[in-house]
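Other chains of the complex are left out, but the ones given are in their true place.
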Amino acid sequence: MPEELSPQAASPLAAGSERWARLWPLLLLLLLWHVVALQAHSRTLPTPLAVLDALWSALASGELLFHLGKTLLRVALSFCLAMLLGVGLGILMGRYRRWDRALDSLLILGLNIPALVTTILCYIWFGLSESAAILAVVINKIPMVAINLREGARAVDANLLEVAQVYRLSYSERFFKVYLPQLYPYLFSSARNGLALIWKIVLVVELLGRSDGVGFQIGSFFHFFDITSILAYSLAFAAVIFLLEALLLRPLENRLNRWRL
Amino acid sequence: ADAAATLRVGVLQFGTVNWELDVMQAHQLAQKRGLNLKVVPLASGDASTVALQGGAVDVIVSDWIWVTRQRAEGMAYSFAPYSNAVGSVMVKADSGIRSVADLRGKSIGINGGPYDKTWLLLRAYASKKFGMDINSAARPVFAAPPLLNELALSGQVDAALNVWHFDARLEANGQRPLIKLPEILAGLGVDRPIPLVGWVFREDWANQNRDTLERFLAASQEAKALMAKSDAEWERLKPLMRTEDNATFVALRNGYRNGIPTCEYADAQANVASVFRILAETGGDRLVGKSRSLSEGTFWNGFKLPTCPKN
Amino acid sequence: MNTLSVHIAAKRYPNGSCAIQGLAFDARPGEFVAIVGPSGAGKTTLLKIISGLDTDFDGAVQTGSDARIGFMFQEPRLMPWLTVAQNLALVDPTATGQRLTDALERVGLKDCAALFPKQLSGGMQRRVAMLRAFLMAPQLLLMDEPFQSLDAPTAGQLREQLLTLWQDSKPTVLFVTHNLQEALSLADRVLFLTPGPSHIALDFAVELARPRALDSEAVQRMAQELLQAHPDLLRGTLGTHA
């Protein structure tokens, strides 16, 4: 199995080739897009250059940064809150059967209430405020994180917990050194999916009742069918995520997975 | 065009346009003109523009700003007047706000986004009349129309600028208009009603199916005429309107009737053009795109209302 | 460390299988008790009950309630995401620097502090697990077949280290083994378990002077005598087949 994944520390040279391996599919996509857009010659499928142009002028005008900043702030805050609460809830439910039984129905319910509904209700009951917006997003996201972490907590190796118990590890050590490492895969998938999902929910929430942010902007663009600008704003956010992946998530994951060999 | 021509109209299921279509269907106004009318119900305003561009429907209702903007981008849509009714600024009946100048420091809820045309006109009006930049002097917040109405009713915004039929509901619930659009327009030097929303379709499609479209517009006119005079017709429509009380019902009926364009003033096009210029100045590129002036052909040349008598 | 007092009326697993029935013994503080019994008898189950990991049984076990326990499980059970050094420090935070180096050197792993368990051989993992059980000077030391999977000389040297540790800090030791000579050479007392739902078949005090070598005459003779006196003592699990 020579193809198998082995996240060893890559040499600088390998790092270069790795970056390239990651980049060319994107470039290919860009090229494809360009060719198709040129062929189609439709306003609903702008060329990448047109999108870049829109991106650039939005950047130059400062508008993009302002709205993106607002959105990122909301995303960051909601993300932290939702992860914290969701992870806690998920572990609790995965570990203790009683809690699982008691909260399962509520979790399923929370999971399946449309974002539209929670958002509207939050806005109505708590006003068209920033905290109502954050609350709406967090409520939407918590069940997803909890569902994921619950499965993780259920799959934790009982043998290793026995070691922790017999050697009387403190709660914090038990959690951070025995429990958590087994949940990393679940945490990473939750974090990645979570960021993406929260960004999408923030868009809806901004669309419905905020006066700034990318969602608000996209709403206006959408009204006039300005696909170019919509794509520009979407890509700006995607670029932030790419940075986050390359600078934080991927290195962290590689580090934490070193022991897998 | 042949007698069995079919026309697909995309409308909000419970939107005001659907009332008129319902009248058309109930009285076979389209059929008797040899037109097969197919109503495609949709769930949101944006859905109708998507449907039009996706080729799923032939005609929707939108405004001429949208049309001009699309034309500037090379998508030749055209417009035929459908209604003159646009929103007002609504405040609580006992509110201390007496004039636009009093909005200073107050929160004002605006439907849709910052490029809502009434909002832009109000901005221009405030600046011309009071030298006030209302965008920064007041606290504008933007929300979807139904949400905005709830916020207005529960007092979470001091004033609301919504679409007319939502205003009607507010009025029925004890709010009063602070300023109506004609007044705003008058303040800006346009003292006659102008058509604001209309039937929107692709220009090339319209030219190829001129006959079909004309029959449809004629049917629309006949339905409007019926709705203008017959109260019984409105009683029939009542379930579709989903009014919770009679006051709302009456407000809606009157609002609709007031918006019916019966004739066109000789200087209407010029007025529209000057309103467009005002909008372009206030809204900027974001609103009008690359076009600085009303695009030639925005108003479809195949349809004309009778000219209004000079008053 | 108080007297260890074990009284297990019955231990049943949820699927109904009964692992232990009517097993009782006491162990003096500092006593070295070996436990010998066929595969599947219930030795591991017994150690889990004594360590407090399994509380779902009929009966009572008394250890000093706050006794420090060192448990060398039947499998190494190292945390795979921690290096050797981190695995040891997890259990005994003072196991760093020179103390760690010395300890690792004693078990022949002096270059392995920074390796992950997957990078060790089976026997090396077991040695780390053993160190983990020794390091914090336990008052009760439970060892489940500790020297399996080690070559004879290494096992011999580790046996000596165990005895040194035992003589130094006098923990009570429960030592599960399949090797009769090993049991006799190390323990004060050997408990022989029956197969099936196990109880104590023979409680044998090893009255030999220390030090005793594993392959010494005395130990071998005692083993032979024992098997002659109780021919069924080491009855395996395969029954009549032999």
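Here the chain labels run A, B and C in written order, and each chain numbers its own residues starting at 1.
Definition applied: a residue touches a chain if its C-beta (ideal position, glycine included) is under 8 Å from a C-beta of that chain, and two chains touch if they have at least 3 such contacts.
Keep in mind that what you see is a predicted model, and the values were worked out from it rather than measured.
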Number of copies of each distinct protein chain, complete complex: A x2, B x1, C x2
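The rule is simple: only the chains that are shown with their structure count from here on.
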Chain occupying the middle, per Cα centroid: A
Longest centre-to-centre distance from subunit C, chain (CA-based): B
Chain centre separation (subunit A, subunit C; CA means) in Å: 49
Inter-chain centre distance, subunit B versus subunit C - centres from mean C-alpha coordinates, in Å: 86
Cα-centroid distance, subunit A relative to subunit B, in whole angstrom: 39
In subunit C, residues with contacts to at least two other chains: none
Residues on subunit A engaged by subunit C in the complex (per definition of touch): 159-160, 162-163, 165-169, 173, 177-178, 181, 256, 258-261
Interface residues, subunit A side, partner subunit B - complex: 43-44, 120, 123-124, 127-128, 207-211, 216, 219-220, 222-226
Subunit C to subunit A touching residues, read off their complex: 48, 51-53, 68-69, 71, 73, 75, 77, 79-82, 86, 90-91, 116-119, 132, 136
